[in-house]
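Sending over a structure as structure tokens; questions will come in a sec.
Note that one protein chain is taken out, while the other chains of the complex remain in position.
As written, the chains take the letters A and B, and residue 1 is the first residue of each chain.
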Amino acid sequence: MSIKFKNVDYVYAPGTPFQTQGLSNISFEIKDGSFVAIAGHTGSGKSTLMQHFDGLLLPSKGSITIANQTITVDTPNKVLKEIRKKVGLVFQFPENQLFEETVLKDVMFGPLNFGFSEEKAKEQAIRWIEKVGLPAETMSKSPFELSGGQMRRVAIAGVMAYEPDILCLDEPAAGLDPEGQKQIFDIFKNYQKLGHTVILISHNMDDISKYADDMLVLEQGHMIKHASPKEVFSDADWVKKHYLDEPAPSKLARSLQKVGFHFSSMPLTVESLVEEISKELRAKGGN
Amino acid sequence: MKDNIVTVQHLSFTYKDTKHPAVNDVSFNIPKGSWTTLVGHNGSGKSTIARLLDGILLPDENSETLIQIDGITLNEKTMWDIRDKVGIVFQNPDNQFVGATVEDDVAFGLENRQVPRLKMQTIVHDVINQVGMLKFQKSEPQYLSGGQKQRVAIAGILAIGPKLIILDESTSMLDPAGKDKILALIRKVQKENGLTIFSITHDINEASQADQILVLNQGTLLASGSPIEIFKDESLIKSAGLELPLFYKVKNKLIKRGITVPQEIDNEKKLVNYLCQLNLKM
């Protein structure tokens, strides 16, 4: 049961003077259990696309197959709710959606809506509050007493607590410090290892090259690339032509290439970059 | 002391209803004309320091505490004079846009200082031009991007003619392209207007281009120095919840592998040049 988009169009405010094309003829297939990154500039349609994964927006044309269901323009609400149970969505700055008196209650909100029993919901909430790295004593606190970074974790726990098969994340690390970023990305990577699909919207090519194994690139509502990050970033001219960033290690490697270094493959991470550099120096130095 | 635009001594601040101070006995100087960066993880007390320098928050009482900006000692009487010398660009582009349109917002600080209207018009036009927003002079904020709104915030500060601009995580809500553009703009106006920049951030790449770095952890100052001095010690940066900039990581890892890399290499270009030389020599 992979995710399949077939000729999906989305039109904003049809029939009004503000009518705009959000998505144009998007087709792709994502394998189950992969970590997929969606990249593109602000306004390229990334967030619009994400809201299609769980039926918050319905395609104006075309169809989507996800979680054993099909979404079209006239999919009824009941089916959408079943889909939403299986497709979790973490919006940008999700801390803005917290509302309950306590952290525990807030995290239980999703599971209860999706028909978990009170007991089971509580059990799941406690589990995920711990898993996202919050100390147990925060559970009984008001979410509004917490720091911004902790609130972010509560919001993420609030979606992961019903353990959706597919987890969609819109810039989940924006505004967090490096340590916080690494911690939450590790949580998502582990979630993938447990057999779930993770979909990540990000501007940060370093994160994409570090965590994703598949990548969609959007430009003005069109999908202009579907390949692995390695493939995408190996074509420097293409990346430049579409005003995309390169992962920082690739950028440095590229500068070294210009001054005579040879790389067997374009390094995407610091480790592989250092490995390649010392290989080259050693090869020449002969020791 | 004359060459420091900011002198801070024994500065502490405790928020109401909390036990531990958010800023704990911090002392530092900011040299005139420098780009000084204060780094630290979320909740390390960085933004509190920005608010203390501007008198928006008042420090815990202590006779040894001193905040001096451009020769003026901050207290309740001098607060408004200090605000003529200091401008802050805050984190959230929307929540600092007061005016109804770009030009109205830029004029806000001038209106507060009772600048006559004719003079306002020239200043507003000039600073909007300086930040490259002339085309949007009459635009309402909801039609601007985050980066454009930050440009307007910078124009509003330049209008007052300050000596010091504090960037309080001003680029953390922008996308990478917007971030780079704003930093480039700040560098440009720093040169053109002879400003000192005090940037509060956890963007380590930005910090690597600073003249001076201050590292803050849980309200205390862990270290201060040039990027080379600070990034020599990876454990220091790690303990502050931060990461090294990429080329320092590469540099340190190469050194660990027994490849000689001189300490004084402090930017990516130098590293590339050096490695190129090394490669040719071998």
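The rule is short, and it goes like this: a contact is a pair of C-beta atoms (placed from the backbone, for glycine too) under 8 Å apart; a residue touches a chain by one contact, two chains touch by 3 or more.
Note that in this section contacts and distances are computed from a predicted model.
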item: "CO or xanthine dehydrogenase, FAD-binding subunit", "3-oxoacyl-ACP synthase", "Ubiquinone biosynthesis protein UbiV" or "Energy-coupling factor transporter transmembrane protein EcfT" - which is the UniProt name of the missing chain; value: "Energy-coupling factor transporter transmembrane protein EcfT"
item: Touched by the hidden chain, restricted to displayed chains; value: A, B
item: Omitted-chain contact residue, chosen from A:N113, A:S140, A:N190 or A:Q220; value: A:N113
item: Of B:T18, B:S63 or B:N95, the residue in touch with the unshown chain; value: B:N95
item: Hidden-chain contact residue, picked from the options B:E64, B:E111 or B:E192; value: B:E111
item: Footprint left on chain B by the chain that the document does not show; value: 51, 54, 56, 80, 83-84, 86-88, 90, 92, 94-100, 103-104, 107-117, 120-121, 124, 140-143, 156-157, 160
item: Sites on chain A contacted by the missing partner chain, in the whole complex; value: 12-13, 18, 20, 22, 48, 51, 54, 56, 77, 81, 84-85, 88-89, 91, 94, 96-99, 109-110, 113-114, 144, 158-159, 162
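By definition in this document, only the chains that are shown with their structure count from here on.
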item: Centroid spacing, where centroids are CA-atom means, of chain A and chain B in whole angstrom; value: 30
item: Contact footprint of chain B on chain A as seen in their complex; value: 41-42, 147-149, 174-180, 182, 203-204, 243, 245, 248-249, 252, 255-256, 259-261, 270, 273-274, 277-278, 280-281, 284-286
item: Chain A-facing residues of chain B, complex; value: 40-43, 145, 169, 172-173, 175-178, 202, 204, 241-243, 246-247, 249-250, 253-254, 257, 259, 268-269, 271-273, 275-276, 278-280, 282
